[in-house]
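Before I ask anything, let me first share the structure, which is written out below as structure tokens.
Only one protein chain is missing from this complex, and each of the others stays in its spot.
Lettered A, B and C in written order, each chain numbered from 1.
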Amino acid sequence: MKWSDPRCRPGGGAVPAPVLLFTPMVETELGRRVHESFARQGLMRSIGARLVDVEPGRVVIEVPYAGTLTQQNGFFHAAVSAAIGDTAGGYAAYTLMDPADDVLAVEFKINLLRPAVGERLTAEAVVLKEGRTLTVCQSTIRAHAGDRATTVAVMMQTNMRMRPS
Amino acid sequence: MKWSDPRCRPGGGAVPAPVLLFTPMVETELGRRVHESFARQGLMRSIGARLVDVEPGRVVIEVPYAGTLTQQNGFFHAAVSAAIGDTAGGYAAYTLMDPADDVLAVEFKINLLRPAVGERLTAEAVVLKEGRTLTVCQSTIRAHAGDRATTVAVMMQTNMRMRPS
Amino acid sequence: MKWSDPRCRPGGGAVPAPVLLFTPMVETELGRRVHESFARQGLMRSIGARLVDVEPGRVVIEVPYAGTLTQQNGFFHAAVSAAIGDTAGGYAAYTLMDPADDVLAVEFKINLLRPAVGERLTAEAVVLKEGRTLTVCQSTIRAHAGDRATTVAVMMQTNMRMRPS
Partner (left out) sequence: MKWSDPRCRPGGGAVPAPVLLFTPMVETELGRRVHESFARQGLMRSIGARLVDVEPGRVVIEVPYAGTLTQQNGFFHAAVSAAIGDTAGGYAAYTLMDPADDVLAVEFKINLLRPAVGERLTAEAVVLKEGRTLTVCQSTIRAHAGDRATTVAVMMQTNMRMRPS
């Protein structure tokens, strides 16, 4: 993926300088930490998912459409929405933790609002409540067709902080 | 997959005649209908998932371990549990519908009880409540290591019947 | 409750004319319809809950603190948050339906973010997705202590439209 690729930008086509969204993320300690962990996720790699934005308490993940990601009618499978929503939520929680901590999702709930039809799917996760043990996130999953984004699913998710023993 | 493959058997290696589990399923109209729909799911194919058992109100799906299915620590990604739990639930609901109906999952909730470590993962979905419009299913996701099965997640899921217009 | 009671105002004590919040709601056909249905809910009456705001796609319900609403430590019981969140969600969906339709909640999920400590609890429900059959709502439950509001729980809820037969 080129940094100039308009698909990098969650808001669509009008934002002029997408490079700036990325540079700080990868160049900070937090950005490196999240990217390294993400790169170890075989599933994220195999479905073609990419980290699009990482900041404290907020993570965006994107996955382009592929025939390997469909349900029986050719749309994105609900499990792809769940996969990127859950992963974005976990990393959104992780951005608020100590570098030595690890994060584990303990449950999530997803409402599938509309068929996920589009060229790509994004999940934007934000932290609703940061806790000493549990951090609750909300993910919004959108399908993008051209410049148009449609919310196709919403997720609530609970993450547990795992401290090094 | 050969019918004699021991991985076809949800209970592990000691059951003597796995062929019998499969033959009726594929040879009935219901079995064919579910298999044909399942075969159109690009995601199920790309993660290596297989229909293991189909009967009215109950469906089992299995996926063998692969490095393409992991989270950051090398275990099955929670989204794989969600993917096969959701798909098994949808088809469990579908087994009770008219051939002309289609099924759409509208929401699910998963509790991730333990790390999903093993050679393969199965999801067994059963119908809790069949309704004219909505059918509620429960899926149990198990990790299998040798002869030992561990429940790693439980899911509650709601499906909507889509009648032909 | 007097209309001038500051507790009528979800935002706290500074809004000058709370009467205006109520008058239109009760005087419209929609307001009357929601109020009449709400008045038939024995549970809402017995816990002291009140409709605070009704507009298309959004409903706010409030319940003042009482010793009859507590869990073992004297805080609002989580079930009170669930009760007003679920009821507000149902009526938020109902505001978008035909007068002859009825509404039935089919599932909800609540994350309890903080102890519900305060003089009163409000649930603000908004419609996330209106559908022909299903309408999905999100409720935010807040505890109010003086002028300060704290989000104590969030709910996602699915409602089914029941058409007259």
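Heads up, the rule we're going with is that contacts are C-beta pairs under 8 Å (C-beta built on N, C-alpha and C of every residue); 3 or more make two chains touch, one makes a residue touch a chain.
All of these numbers come straight from a predicted model, not from anything done at the bench.
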| item | value |
| --- | --- |
| Residue among C:109, C:129 or C:161 touching the omitted chain | C:109 |
| Residues belonging to subunit B that touch the chain removed from view | 109, 111, 113-114, 128-129, 136, 138, 151, 154, 156, 158 |
| Contact set of subunit C toward the excluded chain (per top definition) | 37-38, 40-46, 66-74, 77-80, 82-83, 86-87, 102, 104-112 |
| Hidden partner chain, residues of subunit A it touches | 106-107, 109, 133-134, 136, 156, 158, 160 |
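Operating definition for what follows: only the chains that are shown with their structure count from here on.
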| item | value |
| --- | --- |
| Graph class of chain-chain contacts, one of line, ring, star, complete, other | complete |
| Length of the line joining the C-alpha centres of subunit B and subunit C, rounded to whole Å | 38 |
| Subunit A and subunit C, separation of their C-alpha mean positions in angstrom | 32 |
| Subunit A and subunit B, separation of their C-alpha mean positions in angstrom | 25 |
| Junction residues of subunit B - those touching two or more other chains | 106-107, 109 |
